[in-house]
Structure formats: C-alpha cells, structure tokens
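Apart from one protein chain that is not included, each protein chain of the complex appears where it belongs.
Order of writing sets the labels: A, B and C. Residues in every chain begin at 1.
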Amino acid sequence: MQEIAVQAGLLDRALRRVSSLWRDMASVVGSNGEVADITARLRDALDARGGEVSARNRAASLAEAYRTLDETGRSDFLHALASFDSDPAAVAQAMEAVAAAADVAERAVATARLRRALEPPRIRLLTAFAAIPDGVKFLVDMRAELMARRDDDKLLQALETDLKALLAAWFDVGFLELRRIDWHSPALQLERLVEYEAVHRIRGWRDLKNRLKADRRCYAFFHPRMPDEPLIFVEVALVQGMADSVQRLLDQKAPTLDPAKSDTAVFYSINNCQRGLDGISFGNFLIKRVVTLLADEFRNIKTFCTLSPIPGYRRWLEAILAGTDSPLTDEERKTLRDVAPLLPETVPGDATAEEILRAMIARRGVLRVEEAQRALEPILSRLCARYLVKEEAPGRPGRARDPVAHFHLSNGARTERLNWRADTSENGYKQSFGLMVNYLYDPERIEENHELYMGEGRRAVSPALRKLARG
Amino acid sequence: MQEIAVQAGLLDRALRRVSSLWRDMASVVGSNGEVADITARLRDALDARGGEVSARNRAASLAEAYRTLDETGRSDFLHALASFDSDPAAVAQAMEAVAAAADVAERAVATARLRRALEPPRIRLLTAFAAIPDGVKFLVDMRAELMARRDDDKLLQALETDLKALLAAWFDVGFLELRRIDWHSPALQLERLVEYEAVHRIRGWRDLKNRLKADRRCYAFFHPRMPDEPLIFVEVALVQGMADSVQRLLDQKAPTLDPAKSDTAVFYSINNCQRGLDGISFGNFLIKRVVTLLADEFRNIKTFCTLSPIPGYRRWLEAILAGTDSPLTDEERKTLRDVAPLLPETVPGDATAEEILRAMIARRGVLRVEEAQRALEPILSRLCARYLVKEEAPGRPGRARDPVAHFHLSNGARTERLNWRADTSENGYKQSFGLMVNYLYDPERIEENHELYMGEGRRAVSPALRKLARG
Amino acid sequence: MQEIAVQAGLLDRALRRVSSLWRDMASVVGSNGEVADITARLRDALDARGGEVSARNRAASLAEAYRTLDETGRSDFLHALASFDSDPAAVAQAMEAVAAAADVAERAVATARLRRALEPPRIRLLTAFAAIPDGVKFLVDMRAELMARRDDDKLLQALETDLKALLAAWFDVGFLELRRIDWHSPALQLERLVEYEAVHRIRGWRDLKNRLKADRRCYAFFHPRMPDEPLIFVEVALVQGMADSVQRLLDQKAPTLDPAKSDTAVFYSINNCQRGLDGISFGNFLIKRVVTLLADEFRNIKTFCTLSPIPGYRRWLEAILAGTDSPLTDEERKTLRDVAPLLPETVPGDATAEEILRAMIARRGVLRVEEAQRALEPILSRLCARYLVKEEAPGRPGRARDPVAHFHLSNGARTERLNWRADTSENGYKQSFGLMVNYLYDPERIEENHELYMGEGRRAVSPALRKLARG
Partner (left out) sequence: MQEIAVQAGLLDRALRRVSSLWRDMASVVGSNGEVADITARLRDALDARGGEVSARNRAASLAEAYRTLDETGRSDFLHALASFDSDPAAVAQAMEAVAAAADVAERAVATARLRRALEPPRIRLLTAFAAIPDGVKFLVDMRAELMARRDDDKLLQALETDLKALLAAWFDVGFLELRRIDWHSPALQLERLVEYEAVHRIRGWRDLKNRLKADRRCYAFFHPRMPDEPLIFVEVALVQGMADSVQRLLDQKAPTLDPAKSDTAVFYSINNCQRGLDGISFGNFLIKRVVTLLADEFRNIKTFCTLSPIPGYRRWLEAILAGTDSPLTDEERKTLRDVAPLLPETVPGDATAEEILRAMIARRGVLRVEEAQRALEPILSRLCARYLVKEEAPGRPGRARDPVAHFHLSNGARTERLNWRADTSENGYKQSFGLMVNYLYDPERIEENHELYMGEGRRAVSPALRKLARG
C-alpha cells in the first residue's frame, strides 16, 4: 500500500513535470495561432514520427494549448480539428465494394472495411487528447463548446457527432460508479453540487450540509477518469408520507428524522451536471439503482416518489387562456367573477372570467389574499391535472407536454398527486403557481407503465388525479 | 467512508441477487438453444420494450446464458449475434447521399449519417453485455474466442472487428492504471502473474515472492472495470551492471541488493495477459512509463535495458545452414572440422562444416563438452549478431526478422550486447542456444532511434555488436 | 487523494533515509555492546538533550540496534533496559504520603502521585521504541522474547509486566479492526495465515485458497500499527447441518456450496498469532463479532457452532486407565475382551479390559480393523462425553479439564455433540482418537451459559451428550 503510494507520488511528480512542459509549448502556440498553423500541428500530432508515445504527447500538448486560447483561437482550432475528416477517395472505393458485394459474407467484410475507411483521423486526435490530466473532462467540455457553436456549421456538427459517439462509448452506464455523497465527501465534490444544483438552488454550505444529514441521501454517477466530477446526482429525503412542500423539505430548522422511522423516499431534485454529455442519458439508471439501494438498506421504506416541478404549466395555461377555447367550467367562471372585486388591483367590470383569471395569476401577490387563494386553488389544480394527464407535446401525439412529466413517465413512474403551495418560491410561482407533483416509482409497475406510455401513449395516473383532471 | 461502504455492501448484495436471477434464466436457455431461438432473444434484448434499463437487463441475462453454453451453443450464439448487422437498405441510401454531396459541409453531414447507418445493432448488444459483473472481461474473452473461430467465417470476422473497435475505445492507454505489483498485492492478482508469465515460467509462490522482493519491481496496466486482471506486466531487476544471465536473476538464493546501490534496471520479462486484446498495444507505453517512474525514484539508476530472448534465431540458422549459401567463414569451417572428432556422437568423416554445425547444435548436450563450447561460442555469437543486426523479415524490407528485436527497435531501443549462456534452460537452448540480448533504452535517444528504424529501416546497434556482426 | 499519496511517498522516502541512518548507528553498537555501554545509551535516550524529538530518535536507534544483536547482546540489552526502574527514594516518599493521607480526597491525590512515582523510566523507552517502523510489532516480539527468558529473572519479569501493561493499553479490543481475509487480501497477510494456522495446518497456497472460497469465511483482528499482521483469526465454513468431519471441510475437491443455501456456520479453527500478546485476550470478542456479522449477512444461517479438537482427552484417558479406578462398565469390559483376539497384534490372554483398551488405543491402526472400531466407538465416545461434561481441572473445581472446552464454555457456548472419526489425521488420533466436538453458540443463551459456568461451575450441555456421559 505504502509502496503504491510512493509510486503514485512519483508518477504524480512526473506528470506535473510533463504538464509544465505542456504549458511551455502552449505558450508557443499562443492566442494568435492561425488555422493553417494549427492544422500543421494537428497533422504533426497524427504523424507516426517518434512512435505512438511521442505522437500522443504532441497531441496532448495541443490540447493543453487549446485551454489557453481565446474565443477566435478556439474557433480556429475546432475548425482545423474538424477538417481531419475521412479520405473521400478511400470512402468512395469502400462504398463501391459494399455495393458490389455478392453475398452476406462478402458484404459483412466490405461493410467492416467501409466503417474503417469512414473513421476520421480527428477521432484519433480526440482520443489522444483524453490522455492529458483531466483529459476526459476536457473533451466533455469541448463537446459543450461545440454544441454551442455547431448550429450553422456542418463541419463542427460532424466533429460534435464524432465526439458524442466517443463519449457515449466511454460513458456507457456500465462504466459509471454510483457513489453516495455526504458530509464525508471531499469538499471539491460538494462544491460541485452547489454549482450544479439547478432545481432548488443551494444557498451556501449550511444549506448543503442540511441536505446531506441523516434523513437525506444524495447519490451521483461518476466516471473513473473524472473522479471528482459528478455526472448526474439525485437528492432524496427520507420522510413519513409523500412530501407536499419543498420548502418544508429544505427547512434547515426542521428536526432530523430517524431514517429507520421513515416510510417514504422522496426524490426531490435530479440534476445533470455535464452539458457536454447531453443526449447520453443515465437519469433513468440512476433513479432505479437508487431505489434498489434504498429498498435494500431500509426495509421500512415502502414508497418511492418524487416531488417534482411542473415547468411548463403556467406557460401552457396563459396560452390557452389567451386562446378561443376556454378551459373553464361555468361554475369556475362564476367563482372568478365573484372574487374579482376583492382583488387589490382593479379588473375592469366587464372582464371575462378568463381575463380575470389571467389578471389574477399575473401577480404572485394574489395568493396572499385569502379569498383569491381559496377561489384559485380548485381551478388551478384542476387545470394542472388536465395539463399533466391529457396535454400532448405539439406535433408528438402520445407524449406528455410537460418535459419533466415525460421524463418520469418514460421511466415508468405514475403521476400520483398534485400539491398546492408546494413550492412557494418566486420560481415556483413563475412555473406553476407553486404547484408541484409527486411521481410514484412502484418497482412492480415500472415496466408495465413504461410499456403503456412508450408503446401506446397511455399514461399511468392515480385515480384521484384522473378524477381531478376530468373536473 | 463507512457510509459508502454500507452502500457498496448493499449494492453488492443487490447485484448478487440479480446474478442468481440471471443464472436461473440461463438455465432456461440451456445448451440446446438453437440459433433461431437465440436470435429471437437477442432481438428481444435490442427491443425498447420496458425501457432501456429492462432491455439491458435482457441483454445481460443473455451474456450470462452464454457462459453456460457448450461449444456448439456458443458457435450458434456468436453467429446469431453476428447476424445483427446494419440494415443494407439504410446503408445504401446513406451511401447515395454521400456520393451526391455537393460540398465539403454537405459531405461531412452525409458521411456522419452513413457512419450512423453502418453501426450494426450487435454493437449495442455487446455494450449491454459489458454491464454484467465482469462484463468487460467477458467481452475480452469473447473476442479471444472469436479470434480462434473467425478464420473461415466472414460474419464472425466482422463481429470480431466490431468488438475489437469497441475494446480499443475502452482500453485506450489513457484509461489504464499503472500499478506496482508486490507482495502486498491481492493474492488474486499474484495468481494471475503465475498464470500469465510465459517468458520465464514462475514455479510456485516462492519463486514469485523472490521476483517481488526489494531489488525487484513488477508493474502492470489495469483497467478500472477489470480491477484484478493485469493486461500486461513487466518484471524488472535492479542490479549493478547489465544482467547477462536470466538464471542468476531468478536465483532464489541470490542475496537481495539494496536498490539504492543499483545502477541498472533490467526489464527481463514482459507479458501480454489478455489474448482478447491482441492488436491493442500498450507495451511501448508500459516500458516508457516504468522507465520514467524508476528514473524518478532512483537517481542512482543510469541504465535501462532488457535481457531478452531471441526466439527466431535457431530456426533461422537451421534454415540457412540447410540452404546453399553458407554463412560460415573459412576459419569457422576449419574450427568446426577440428572439433568434430571430439563430439560424443559421430559425424560422418566427410561431413561439411555446415553439416557438422547442424549436427552439433541439434543437441543441447553439446555445450557440456568444453571444446565444443569453446568452438561454438564465437561462431554462434557472430551469426546471432548478424541475425539481429541485418536479417529482415521475409517480404518486409527494413523490418527486423526477430519479432522481439522488432518490438524493442520500434520502441526506440538499441541492440546493445549479446550474452552467451544467458539462458541455460531447455527452452533457452531451443530458441537461441542459450544466447540472450540486451536492448538499451536511453531516454535521450528513444525518439531518434525509433525514427531511424521506422522511417528508414536503420537499426540502432552498439558498435561492439555491429563489429561482431561483421565478423 | 493523489496529493495524499504524494505525501505518503515523500514520507516513506524520508523514513527510509532515517532507517538507513539507524542501520549505521546500529552497526556502531555492534554485537559486543556490553551492559554498561547499553545502559549509557539508554540513559542518553531518556535524556532531554536536543529535545523530545531527538531523544526519541536516539531511543529508536537503540531499538534498531537491538534487532542486530546476537543472543548475548540481547540479554545484556534487556537487562540494561529492565534496570531503568522507578526511583526507590521517590517511591518511598510517595508511599509515606499515601499512608499519611487524612481523608479520601487527600488519599486520592497521594495515590495518584504514588502511581506517577512508580512509573519506571523504561516505560518511556519502550514507548519510544514503538515509533520506529514496525515498532509495535517490535515490542510484541520483544515481549515474546521476555516471556521465554523471564522465568528465573525477577528484573526481566518486571520489565515483561510493564510491557504487557503497555501492550494491553494499545491492544484493547476497542482499537482493533475486524477484517475479512479472502483471496483478495494481500499475499503478505495470507502468508501469515499459513504460518500461524496451528490447529489444522495449511498445506500450501492451494489449500489456503480452498479455505477462502465462497462458502468459507476467514476473519481476523488487526491493529492499525501492524496492518499486515493478524492478531487472531478464525476460519468459518458455511454448510448444511453441523459439520462432523474436519477432513470433509478441508477437502479441496468438495464442491462449493452456495452460501445462500447454508444453514450453519462452523468455526473450525481459531488461532492466536502473536505470542507476545499472550494474556491479552480477544478471542471471545472475535467469535461474537463474527457471529453478529454472519447473522446479519445471511438470514438463512440459524446455527453457529464450532468443530473443535479435544486436546486433553487421550492424555486424561490413558492416565485414568493406568489408575486404580476403572472408568469402564461391565458391559464395556466384556466387549473389549471379546474383541481382543481379533486384533492384529496379540494382547496377553489374561489382560484386563483396561489393559486391552490401553493396548488398543496405543496404535492408530486399530481403527482400521472394523470390529475393533465397532467395539471402541461407544466406549471412547462415552468416556469422552464424561471427560467433557464432568471432569475438572486439577485443583480448580468447576473448571472444565479440557482447555478448549473451558475457552468455549467461558464464552457462553454449549457442548453440543460428539463426532466419531471427525479428525482422521495422525494428530487427531493422538489427541482424541479422531473424536471432535461441536460447541454451540446460541446468541440467546450466551450470557446465561456464561453466568452458570463462571458463577456456579455448571456447564451447558446438550441433553444427548449429557445422557451419553451418564452412560
């Protein structure tokens, strides 16, 4: 063990030396490197001169150089890199062989050769880049940059596609490690959580510590080559009964529950951390593995659910209220007209119920007026149920309109319960008037639910919610 | 830390449960599974039914089933698997688009699409197989099987090619860990060394321990997903002066040298461990990284060299002696004729010097006769020097005929010194009459040597050896 | 992590440098160091000169020197060390103060001071010795040496007593780590198992591996400062039903049982590894912690028992047969007289049954004669039951005569079942004619059994065995 440590020490020192060498070389490339120059260097890095080890070192030094480049320099670099495409002549020849294949066997061989001919040399460069310290993170970030730039540039698109394929091979879920994150975890990793948590912002280390205490769990996927960078993480609260308020979950003053007394695990935040891994999904694997872990550790936990935002509800509702088909019932219209005079700001006397509703929901303050709240709760809840249960994504029949709903439904969850005033933050109001929803993960039903949704577009919904949606 | 351990424990238990499930399913497949049936199951595993997690589980259960199959079953399985090739129609269409591309940008996009179309579904299955416990080792071994079978089967060849590409992506040297192996290492790993050491067999744990003591080093590359399986390992002795006898190096009774007093590191055995990773080379990386490590740890070590076998020498010499062009000088002929009568077994009186030599070297015992040895040493040494320094692989001008020589020369080493009676084992005699050679790794010259050899076919050779080769 | 490794590397190097310094100093002391000289050096090491760090380094260098001394040198060293006793004058003064104390409080203070005055300076030296690499092991081994020498030397006895107290403080069970040992453990540790296993010798690595496979468990206590030295270890087999043969347990060709199908854990070997820790017991803690671990991991395991030797049986039986009080019943006597003629070697015709029995059991071969075996089994079994159930250690009423029985009874186990031909090895015959016994650890009964045995000298025995003992 100690010996290994010695070696690790030496290796580390050796690497540091190499790194400083790279830094020096990088300074040569500078920020005014032009495409031609970069291309020459990339060619150099592909070249077999000095053997594979040397070639890879040259590639690595280029990667280090990239880090120091400014906006233009990076753009030049990426274009130069993208230009190392497969050889058209070789591809053409290989395509002919495929076309001419006489039988399955011949075809198989010709196809394999075509695949080889199509492999662009830039792939070899990207692979070599991975060998620098933090090289895998470097490529993940490079893809994020490419995604931001690729829109109008077919060459960059092709490069981005190659890079995605490479990353998809490396980041296959089979290679990821599921780790629990808690207050024993390295500060470096915890700092990342603070940075990456986008659903319910972490407001400092105290808030973070509160989310990692005995009745909480946080799990993340990691890649062996990015040991301190979570790829995706989920925050779980172990509670009694399905949670109905995120503020209560995050209350730093709330007492800690003995997890042995909990009966429910609430997944209240799930965050992708690496923009450069978009489209390489592991979210569904994460939820299911965490469910398995918790079910095994706590026999007392019977219910696995989320407390999820409904990000598209308000936008949808405003659009529909502005449209011609009123979503309101007669009774709801009456309620709204009754409550209108009580509002702090005046609504014209001849306003329609739809206009009254639009006016009311335009300001968060409205919920502070008790009568207004009493009037709005059943209306907004019913419409939200309808939104979640029935509304489809434009042009995609069968697919839930709400993206979070779609994610959980396609994972086999059931839309279980709406919660009024579940997120009283400004953002909560802005997205869905403070409404949040529980999706239920019932291990026995996951496959069936998934099947119904993906195959036939039918959604698993609790009877209560289905009834509410019908009004 | 403890908490992580808890989770690991639970996870492990969960996995064991799943594994036993797999075993049950495997028993269903049985050994009489026919191709059709397997194909149906593979299709099932590709199918999206039940979501990605479920699909992967189905694939995984097939991999487990494979393990239990007999010869025929495996053959059926591999053929079924290979048949999941890319869709010819989709490929044809994509090829047309490439052919019709108007400019570079269009071509880039069309090419990317063609690549996608060419991706055979079997790749997805192979990737899913990797997710079982020991899944990566499973695939490495599957490739070894494919390599043994593929000869006359184009479909299996194509499957093997795909698998190699997958493994090459995963086993890129950037993903490997260099670890020192010593007497603190897990027995499981040490057992593998015993199994994989092919150059100088390890004769039990005592011999092994002797190779891991203070003046020895053993390093191996490992992959994170095969944590106890070395991929390649090298054994190093820290000594004074270049070693000239492998038996002395391996002598269990030899005293241990204080490594701080050594001046030379001798790489005396390097072994690839995974047949299924053939063609995915990391040997050159290993030697260079170990040189760096040792140079950093021991400032006293100035010389890095090997003590290497010359596996092709004897075969070559016998062939040339049977040929028409005698490799012998007049003086050598005379020496041989003089020594002939002293031999234990009779050589016909009219035998040519070449015939005498062939007769002599045919039996290892000849070296026990002192006069014979004295006569043979200069002749066999000179011819060996010629073999190493000048002989080329048939049909490959510039390439050293000896495969070990080629390996080290292409890594940038210099052929340094021949050692008579350096390997007195039977195998040592069989390969090269007990001769071994030191290749010298001079960090300052590695690139240049590599360049000369790979670029111009010129070999780095010590002056003494060059002189000897000239005779 | 890497940084820590770096540091560990540097530290290790620094320590190695210091070690070599020590070696040099050691060579100065040489093997002809005389007591006077050593005493001077020990005084030097106690001296505050140069500060505590320097003083400890001097002590450490002495410890290193000790390692190189021959028999006489060590004896001189230990005597010199022992001579650093507490100051008689200071002790006398402190004793007076205790005697003169007026009340409890004064007495408490005076007593504390007396304790301080009694602390011999040699304790400080011993503590300083602990700081060398492997220093704790050094002290453990020093105590083993002292135990071998102390017999007739009161000073060494006193030193040994001090050292025992020091080790007892350090090796309190609260500081020990329970670790599982398996085929993943460092070879260094496994090598120790082979060395320390004294109950059922391990015959090489293959035998060892067989004892560590899936249906086996091996646990050991370790101390943080002796990370590769097991202190005590226990070997467990997971089986179906209480094991009745140690040869079957150790059979390398026996199939491996799926541990999930086992219902019984058999502790078949428990070994203390460090002679220098004699009298500092942790055996009872080990068994109970392993029972807890296994009970938690395998809900299927219902029975925890041992398969134990009966080391004192034969000796006791031979003594009693040579005595005047025959232990045999009339029926047994008849049986023995009937079987006598069938024996391979002749017994005088007028031999008594007791003489016949003595003659028979004198040779292991007797069990190969079927009639003899048939005759002996009930007799030897009954007498063995009596030995285990009733016989008391001479002069210690209430205490089981058999030491292994005493160990397990005082741990709260129950003597459960005798097994005929349970250990067919030569040693097994020599100790107890191949008989072995199962002690049962029933977690519910452990305290009560312990209480009965330790308090009243009553032994927990299974009804069957009790009946057998009665005859």
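Everything that follows uses one rule, which is that a residue touches a chain if its C-beta (ideal position, glycine included) is under 8 Å from a C-beta of that chain, and two chains touch if they have at least 3 such contacts.
For clarity, every value in this text was computed on a predicted model and none was experimentally measured.
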Practice task
Sort through C:S410, C:T424 or C:S462 and give me the one touching the missing partner chain.
Solution key: C:S410
Completion exercise
Contacting the left-out chain: of A:D228, A:D244, A:E318 or A:E451, that is A:D228
Handout entry: Identified contact with the non-displayed chain, of C:R67, C:R149 or C:R179
Key = C:R179
Handout entry: On subunit A, residues whose C-beta touches the chain left out of the figure
Key = 20, 183-188, 190-191, 205, 209, 228, 260
Completion exercise
subunit C positions in touch with the non-displayed chain are 1, 3-4, 6-7, 10-11, 13-14, 48-54, 56, 82, 85-86, 88, 91-92, 95, 98-99, 104-109, 111-112, 114-116, 118, 120, 127-128, 130-131, 135-136, 153-155, 157-158, 161-162, 165-166, 169-170, 172-175, 178-180, 182, 184, 224-225, 281, 284-285, 288-289, 292-293, 296-297, 410-412, 446-447, 450-451, 454-455
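We take it that only the chains that are shown with their structure count from here on.
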Practice task
Would you identify the chain whose Cα-based centre sits farthest away from the centre of subunit B?
Solution key: C
Completion exercise
Chain centres from averaged Cα atoms put subunit A and subunit C apart, in whole Å, by 58
Problem - Averaged-CA centre spacing for the pair subunit C and subunit B, given as whole angstrom - result: 48
Fill in the blank from the handout: Touching at least 2 other chains, the residues of subunit B are 184
